[in-house]
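Below: one structure, written as structure tokens.
Of the protein chains in this complex, one is absent; all others appear in place.
We just call them A, B and C in the order they show up, numbering each chain from 1.
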Amino acid sequence: MEPILQIRHLSLSLPVKKGMVSILHDVSLDVAPGQILGLVGESGSGKSMTAFAVTRLLPGGGHEKLGGSIRFCGEELTEKSEKDMQAIRGRDISMIFQEPMTCLNPVFTIGRQMTDVIMTHQKISRAEAMKKAEDMLASVHIRQAADVLRCYPYELSGGMRQRVMIGIALSCRPKLLIADEPTTALDVTVQAKILYLIREACRRLGTAVIFISHDLGVISQICDTVAVMYSGHIVEAGKAADVFETPEHPYTRALMAAVPKFTVSAAAGDRLFAIPGIVPDPSEAMAGCRFAPRCPFATEICRTAPPSDTLTGAGHLVYCHNWQSAAPAIGVLRGKEAEA
Amino acid sequence: MISMHFLLKRLLHLVLVFFGVSVVTFCISHVIPGDPARMLVGPHASPETLAAARASLGLDQPIWTQYIQYMTGLFHGDMGLSIRTQMPVAGELAKYFPATLELTLAAMLIAVIFGIVLGVASAVHRDAWVDHVSRIISLVGVSMPLFWSGVIALILFYKVFPIFPASGRLDAFLSPPPPVTGLYIVDGLIAGQMDVVLSAIHHLILPAVCLAYVQLAIIARQVRSSMIDVLEQDYIRTARACGIPRRTIIYRYALKNALIPTVTLTGLTIGELLGGAVITETIFAWPGMGKYVMDSISFLDFPAIMGFTLVISFGYVLINTVVDIVYGILNPQIREEGER
Amino acid sequence: MSALLEIDNVTKTFRTKGFFGKTKEVHALNGVSLSIEKGESIGIVGESGCGKSTLANLIVRLDEPTSGRILLDGTDISHMKEDELRPLRRRIQIVFQDPYSSLSPRMTIGQIVTEPMRVLGGHSEAETEERAKELLHMVGLQPSAMRRYPHEFSGGQRQRISIARALMTEPEILILDEPTSALDVSVQAQVLNILTDLRAKLHLTYLFISHNLAVVKYISDKTVVMRKGAVVETGPSEEILTHPSEAYTRELIEAVPMIGKPFRMPDDIAESV
Partner (left out) sequence: MNEAAEAAVRPSRWKEIWEIALRNKLTLTGFAIVALVVLVGLLAPVLAPYDPNEMNIPARLQAPGAEHLFGTDEMGRDILSRVMYGARISIAVGVIIVAVSAAIGIVLGSLSGYFGGRADQAVLAVTDMILAFPSMVLALALTAAMGPGLLNTMLAVIIVRIPMYTRLMRGQVLVAKEQQYVRAARTFGEKPFWIVVRHIVPNCLTPLMVQMTLGIGDAILIASSMSFIGLGAQPPTPEWGAMISTARIYAIDQWWYAAFPGLSILITIMGFNLIGDGIRDILDPRSRK
């Protein structure tokens, strides 16, 4: 299917006290209609910044530097003015965020906030917008939607607020939904429901979704394609099934081995794979692969030249010099000997 | 719209604070002075008057009996006789009250309106020239001694550029309008005497602006900082992500939230204005309570000073209760739960 | 063998005074019983508001239970006065969730780590410092860390410092209240591995509290599932995961997203106010 969003060689620098700091390097992604792309990585990987770059909601006060190309529905977003972006946001591209507790305006009712968004993008009356808002809430499976419209945010639970956020985001039937850690602040049972809602809405409306999370489990469950990010770079991308079944990049493998699973237990002598060291600061310049200092398989070339993308299977990309030699070595990573 | 519970709670609080205020004023007039009777009759009274005053104060009585007597007097509007004029203090204060009310109300309107405009302009155009100018105006304002700005204003706008009159509420050849509210501008409008209205406004401008300036500066700083704060909140980012136009975000979404702390500040502002009235009225020979108390101070006319203190404080407490209720109206969570 | 720590029918009710004498009661814990044997590692899992952190606060006596008993080696500590309690505090220590607010920003790591022993008294300065260095080494930090301040360390390092501090008084029981929840996965793995090693080396008893079922399963032999202030189910971790007997436990297990686990629609998707 023709991708609705094509990001090519995206780079981003943000202004700080002294000069600029590079946050993203050479990020390329595709998202197809009705598909969910998962962006996964640890804190500081640049996954959220990628999303904010698409909607141009960057924290640089207009002084940020954006390079590369973002094509959305055949149009180049990087060349759009703030005014054009305003019309696109909420109508064609919507976002939902991590903190449902702070993302709704505390002094307005839910109904007011929803109808404001609807009326911004559609020329209809407040009453019609209210009807639409009620339908939207019903479609995210909220009972007594009419009552909820009259509520203030503080009267709703976290899960309910996130539903309302999804309702607002989908109210103009956007072509792309960006969900930035939408379930991180929620309990697991609530999370399961919200994940289901997002997936259902995406299939029903044919909306493309960029789903950002640090949780490999969440990503593996609801995403069709996945991109793993590390320190502002994409290290591996492909179909979710391929990436999680045959991870090729040492970082992906290490990350997967670090997650506790139901099958492992300390009592049985299992060890989790702990990646030594810490994620490099974005301002730190590095000649080679940014994972090299922590990578058990790094060789001379890793420290001197940045890796280019290598196609390992159908649509499965890996950015690693040594993926072939590294792949078999990590294995299942059980027992003490596996800890590097 | 506001719960009964909330109103009741504020009213009970009001009663408690009134009680507290009366305790403090009682202490000031009966406990702190070495010889309260001497304070009451003034330094030049004869020994007989002093003895009579001792008896009438019941200084031989236990302290709580004295307090009850004090309160009974207050309930009957008895604040004692002025030493300077030998008239009941309550009557004198009532005579001067409208002038003070007119001045402080005018000053409050100026401070609040221009303070908010300046603060918002500053926050929205952060670090642009508007912001710099507004910040300089505010910085000078918060550092400006009220008694000095009044004198300078007189030198500038009475002596050097004779634009405004130096004293009084009306031109000498005009007689005050028939009293309804005691505010010349309002009464003049009611009586249809436009010459009185214009003259009253002409006389009011200079003292009101001088009195307002410091508070204007404080409000502008507060609005600026809370507006900047609000503009960085998650729900503003959400609104941006929904494509709500920038103007709507600033003037509807952010402003309402930013004004909530300003409402409380306005309550405090009124206190400062009432205190400042003593100085401003003296400088501009404005025939209000402030000038009355200033005249009393040079005679050490203690009953007059305490009467003034009581009236001003009760008024201040009353206004702050209104402010609290407005705060509740603006802030849905507090309105419902009655908590703060 | 008698239990090292016995929690017997503990209730905790928080009262907030309302207006006009109205009091709101929140039952944070509702008759919770639990017994912990020496050397065991017990995990408590539950969602927000289930009372797991309240329980931790009661055990380390940051709070007093409304009713019920907490027995340490047979001694009831639930209502002890601070003075009587002080010598016993040495035996139970806690590590909190937030790596940022756990360490006073104005103190050096040395001051922070040695503090519990200084409060306890009876040890020379050299002795205390020696032990601090030894513990920092055990959690993988250099002795030079002693002179540095918390802000110079990452979240995972701070959490390891917190662990070292908690171990200074040679406690028998270590309460771990969501110690890895604020950390990235790769760092969480480091901390969990360190905890595993320490337990083996120092023969510690763990009470590990988390919202993450997989983490609890990894670290603990026995799992306690809590919900709304009550214990839902207790049993060996393996058993709870494979054969949960309560519906809530099943729901919880199914809700945990896992790599390779197919996505399943939750039973009741709708929600009302």
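Some observations on this one:
Methods note: a contact is a pair of C-beta atoms (placed from the backbone, for glycine too) under 8 Å apart; a residue touches a chain by one contact, two chains touch by 3 or more.
As the structure is a computational prediction, the values presented were derived from the model and not from experiment.
For the chain left out of this panel, the touching residue among B:99, B:170 or B:294 is B:294. Contact with the omitted chain, checked across C:41, C:54, C:78 or C:93, is made by C:93.
Residue-wise, the contact with the chain that is not shown comes from B:145, picked out of B:77, B:145 or B:178. Taking the complete complex into account, C:116 is the one of C:43, C:116 or C:244 that touches the chain left out. Mapped onto subunit C, contacts with the missing chain fall at residues 60-62, 82, 85-87, 89-90, 92-94, 96-98, 100-106, 112, 115-116, 119-120, 149-151, 162, 165, 169. In the full complex, subunit B makes contact with the omitted chain through residues 17, 20-21, 23-25, 28-29, 32-33, 39, 139-140, 142-148, 151-152, 154-155, 158-159, 166, 228-229, 232, 270-272, 274-276, 278-279, 282-283, 293-294, 297-298, 300, 302, 305-306, 308-309, 312-313, 316-317, 320.
The working rule: only the chains that are shown with their structure count from here on.
Among the remaining chains, B is positioned farthest from subunit A, on the basis of C-alpha centroids. Per-chain CA centroids place subunit A at a distance of 54 Å from subunit B. Mean C-alpha positions place subunit A and subunit C at a centre distance of 31 Å. Residues of subunit C in contact with at least two other chains: none.
Counting partner chains per residue, subunit A has no residue touching two or more of them. Listing the residues of subunit A that touch subunit C in their complex gives 42-43, 141-144, 147-148, 151, 155-156, 159-160, 163, 187-189, 191-193, 195-197, 199, 214-218, 220-222, 244-245, 254-256, 258-262, 264-267, 270-275, 278-279, 339.
Listed in rising order, the residues of subunit A touching subunit B in the complex are 55, 57, 82, 86-91, 94-95, 97, 99, 102-108, 116-117, 120-121, 152, 154, 165, 168-169.
By the touch rule above, subunit B contacts subunit A in their complex via residues 233-235, 237-246, 248, 253, 256-257, 260, 330-333, 336.
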